[in-house]
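Only a single protein chain was left out; the remaining protein chains are all shown in position.
Chains here go by letter, A, B and C, matching the order in which they are written, and residues are numbered from 1 within each.
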Amino acid sequence: MIIQLKRKATQEDIQKAIDRLNQLANEAGTTLQYHIVQGEELPVIAVKAPGTDIAKIHEERLRQLDCVEDIKRIADPFKLASRSYLDRRIVNVGEIEIGADRLCIIAGPCAVEDEDQIMRAAKEVKEAGADMLRAGAYKPRTSPYSFQGLKEEGLKLLKLAKEETGLPIVTEITDPRNIEIYQRYGVDVYQVGARNCQNYDLLKALTELSQTKAGVLLKRGMATTLDELMNAAEYLLAGNVQNVMLCLRGIKGVDLKYTRNSIDTGDISVLTQNCNIPIIYDPSHACGKRSFVNDTALGAVGHGAHGLMIEAHPNPENALSDGPQSLYTNGDPKSTTTLSRVIKNAREYYDFRKGLKVFK
Amino acid sequence: MIIQLKRKATQEDIQKAIDRLNQLANEAGTTLQYHIVQGEELPVIAVKAPGTDIAKIHEERLRQLDCVEDIKRIADPFKLASRSYLDRRIVNVGEIEIGADRLCIIAGPCAVEDEDQIMRAAKEVKEAGADMLRAGAYKPRTSPYSFQGLKEEGLKLLKLAKEETGLPIVTEITDPRNIEIYQRYGVDVYQVGARNCQNYDLLKALTELSQTKAGVLLKRGMATTLDELMNAAEYLLAGNVQNVMLCLRGIKGVDLKYTRNSIDTGDISVLTQNCNIPIIYDPSHACGKRSFVNDTALGAVGHGAHGLMIEAHPNPENALSDGPQSLYTNGDPKSTTTLSRVIKNAREYYDFRKGLKVFK
Amino acid sequence: MIIQLKRKATQEDIQKAIDRLNQLANEAGTTLQYHIVQGEELPVIAVKAPGTDIAKIHEERLRQLDCVEDIKRIADPFKLASRSYLDRRIVNVGEIEIGADRLCIIAGPCAVEDEDQIMRAAKEVKEAGADMLRAGAYKPRTSPYSFQGLKEEGLKLLKLAKEETGLPIVTEITDPRNIEIYQRYGVDVYQVGARNCQNYDLLKALTELSQTKAGVLLKRGMATTLDELMNAAEYLLAGNVQNVMLCLRGIKGVDLKYTRNSIDTGDISVLTQNCNIPIIYDPSHACGKRSFVNDTALGAVGHGAHGLMIEAHPNPENALSDGPQSLYTNGDPKSTTTLSRVIKNAREYYDFRKGLKVFK
Partner (left out) sequence: MIIQLKRKATQEDIQKAIDRLNQLANEAGTTLQYHIVQGEELPVIAVKAPGTDIAKIHEERLRQLDCVEDIKRIADPFKLASRSYLDRRIVNVGEIEIGADRLCIIAGPCAVEDEDQIMRAAKEVKEAGADMLRAGAYKPRTSPYSFQGLKEEGLKLLKLAKEETGLPIVTEITDPRNIEIYQRYGVDVYQVGARNCQNYDLLKALTELSQTKAGVLLKRGMATTLDELMNAAEYLLAGNVQNVMLCLRGIKGVDLKYTRNSIDTGDISVLTQNCNIPIIYDPSHACGKRSFVNDTALGAVGHGAHGLMIEAHPNPENALSDGPQSLYTNGDPKSTTTLSRVIKNAREYYDFRKGLKVFK
């Protein structure tokens, strides 16, 4: 951590900064070393701490000293998610490993609509080669007048689908008060949606899951920076949730004529170099149109994704939500808008990329 | 609503779209009129509904028909927040009117830190001319290692400050499970923070307040569009919360070297022309530096804001959070980093602007 | 300038960095002082130079040393545009002073269309209270199929309008090969448009004007950062162009449903605190709709703008370009879509703001 003081900082100002640092070190239960540069117009204090303790120093309380001009962190502001803490985490959901040798595929409709739909979806998704089933029971919607999901009834149907197909269930949780119900229906992976990415009370509530094998799939918010995302994951890791996955799904951008969101596959490469958590990419929400899904899936694999989450529906034209971006679970196996074809392409591509030995 | 069909749409496709429309009208409890243009390459269906009913038509379920290329809404996607529904809402918090003749000022520190700090802040903020006191008890923080607020103890101290000064209390709520505690301590205005702007479960839970006189101050998310913001407010209005205010506080942007956020005062002008809810501007979070607060406050008033929310602290250098952007509650009355000076400037400017008769 | 070396930098690496610094100082004709911090994991070199010479050090050539992790500039990367070099520049165009006591108003149609139109526009714009006439002769257009301006004929007509009304002429230049023609027709202010903000060959060519009294109005690019903008101005100042003005006109953004661009009035406050050049705001291009122009003009004045550039046309419905955002030059004097009304409001507001003594 490098603290740059104001140009005219006095000896007294420097002492003030050092006192504050000692106080913060004390609060964080660590010790710090300082190097002070007293150049006439350029006073700088360089600070270091043992191990990754510097992440615990409360930067903001330094910043508010009038004599402090700016602070530059050298170490990551997060700790447990960092590759300097641990090289790589592998997540286990049932017998599926994510972040390892095989490209993980999560697929299914946006929402559970009724028993027929979800049972058919589950079977067809499994046949197409997916590892897990996704579908929403509690749906957060932009407008209060839109379909809000089947709620508990939806969880019940997902349990049924799992019993029938053996596929682990991924479904979104939006309210800390619902964790108990989700546990009752044996949800395998709790998805935290983009709008709740920085809903810290929800994240803290989910640390209850640390006693279980349940996974958490944390989606990037609409304009969340990568540091904010890794810090949000840090809430889960600091609470001992073991099976954490990150999911990118497109972000807001200046040019949304052709796609629903700005496609952020490039950030996969950045995350895999800085963060030890497996990265899933969701091409369906990123693009918003099924004709772009296959190309975007291959791009995500090219950038180094460990898994894909893909929307697919037996009958997209009658889907209650997200129809235009859903692949066909049972379409022409040669078409790139059919789930099985996209999964096959993406898995082959992933395996070929592994052969290039560029995975980190 | 204008529905553009795919170029090669057949007669059958058009019928399919009409059937879907009838089904959706039925679900929404309204009736629709259609006009069909069957140009060879340009089939278009124009649709209207009585009053503002078109807002209830579930656009997405039309969009997923394969024959639909695009849909263009003419009416607002929200209803109760719209100026075509009601020209202007005036909010009442105790005896204070927001959205009317007087510029409303909410001021106070980022967080309640201890009894001395909040009591002193409350008194000085009142002397400086503020109408309400703001301070956080439950703090959502980017990093799990940062100060998270005094929680219930903070609410207790806010109650004390209110008893002492008579200032209504504005404080952030982050978890639906806490509403009861907030009610117990008589919170006047429930602030929904930027990160929870689209936390719909929290918004729905807050509709409990419809039985009370409590207000809700809804802050714009980091990259929330104006439509998303007005739709989030619609959740509250549809749940009969009467005293809703919107608060802009800067958004993410491409050039954040000089300010914490991209300053969005310009959006005040857009909102006041489209939305009937009073608009508060928060220059402190927008800028992140106290030296910009006065100019930004005047800019916000120039754009038509009905109120300002300003961070101020008796001793910003020792604030536990947001010190660099806090004004001095007790500084030199001539300095533009002193709260009383900024309030005085902004109120005079507001009154002068009213004289220009450009308020709508 | 603070140079942070890689964690494992050796003594040799530090020497390499010092050697490079000496070489760069030599090339820049200055001398540098160093302070080295050799903390075990945190080697830092702090560098300073006399006066504002540090701006001439070629940062990038330091950055490419493998041992350099990052560089942090403390001084501005520009020099002549900075308020630490000169507190404030006042620009003179004929007898008009910009950046001083009076709000400067530049108004007129997007393009010169024909003699009748421009002569009528010029007269009406003058009557409405404007200080200068703007209109384009050479028009850069997004599509090759759009109206590209009257070119030299347009300049001829602008000269005529100036002779008739006495208003100085502001018109856009897009090609360095045209400077001579512009000079022939006595153009007073050369506007560099948003798309050419970083067209450095054009900027360098315009330094020819240093021998004349002509002004340059440099518009911010669609996504140009404030530093890039001030650096672009630095090209003009370094070439001795004396009468430089900056013009903000909205930028790209994530929410352009209601306005043509994201309104960047807030950046006026930032620029006036960091840059000595007068700031003009163009509410017409920022908003794209005439109904927003008056409010946005007041917002800009609230933020501290020294002038406004406003599109206005005698007959916007027949304008060849930018009609929807043009005010009426001859509308109802009470309407806020009439030029004279907006000018009157903005000037009164500017004068009132001066009384608040917050202008810097």
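The rule is simple: contacts are C-beta pairs under 8 Å (C-beta built on N, C-alpha and C of every residue); 3 or more make two chains touch, one makes a residue touch a chain.
Bear in mind the structure is a predicted one, so any value in this text is a computation, not a measurement.
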Would you mind spotting which of A:Q183, A:N274 or A:N318 touches the chain that isn't drawn?
-> A:N274
Could you tell which one of A:L237, A:L298 or A:L320 touches the chain left off the display?
-> A:L298
Who touches the missing chain here, C:I36, C:A100 or C:A223?
-> C:A223
Interface with the undisplayed chain - residues on subunit C | 28, 55-56, 58, 60-61, 63-66, 77-78, 140-147, 174-177, 195-196, 198-201, 221-224, 228, 231, 234-235, 238-239, 252, 316-324, 326
Subunit B positions in touch with the non-displayed chain are 2, 4, 7, 33, 35, 37-42, 44, 46, 48, 69-70, 72, 74, 223, 252-254
Write the list of subunit A residues that the hidden chain touches.
-> 223, 225-227, 251-255, 257-259, 262-270, 272-274, 286-287, 291-292, 294-296, 298-304, 336, 345, 348-349, 352-353, 356, 358
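Throughout what follows, only the chains that are shown with their structure count from here on.
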Just tell me the minimum hop count from subunit A to subunit C, counting one hop per pair of touching chains.
-> 1
Report the chain whose mean Cα position is at the greatest distance from that of subunit A.
-> C
Could you give the separation in Å between the centres of subunit A and subunit B, each centre being the mean of its C-alpha atoms?
-> 27
Could you check subunit B for residues that touch two or more other chains and list them?
-> 223, 251-252
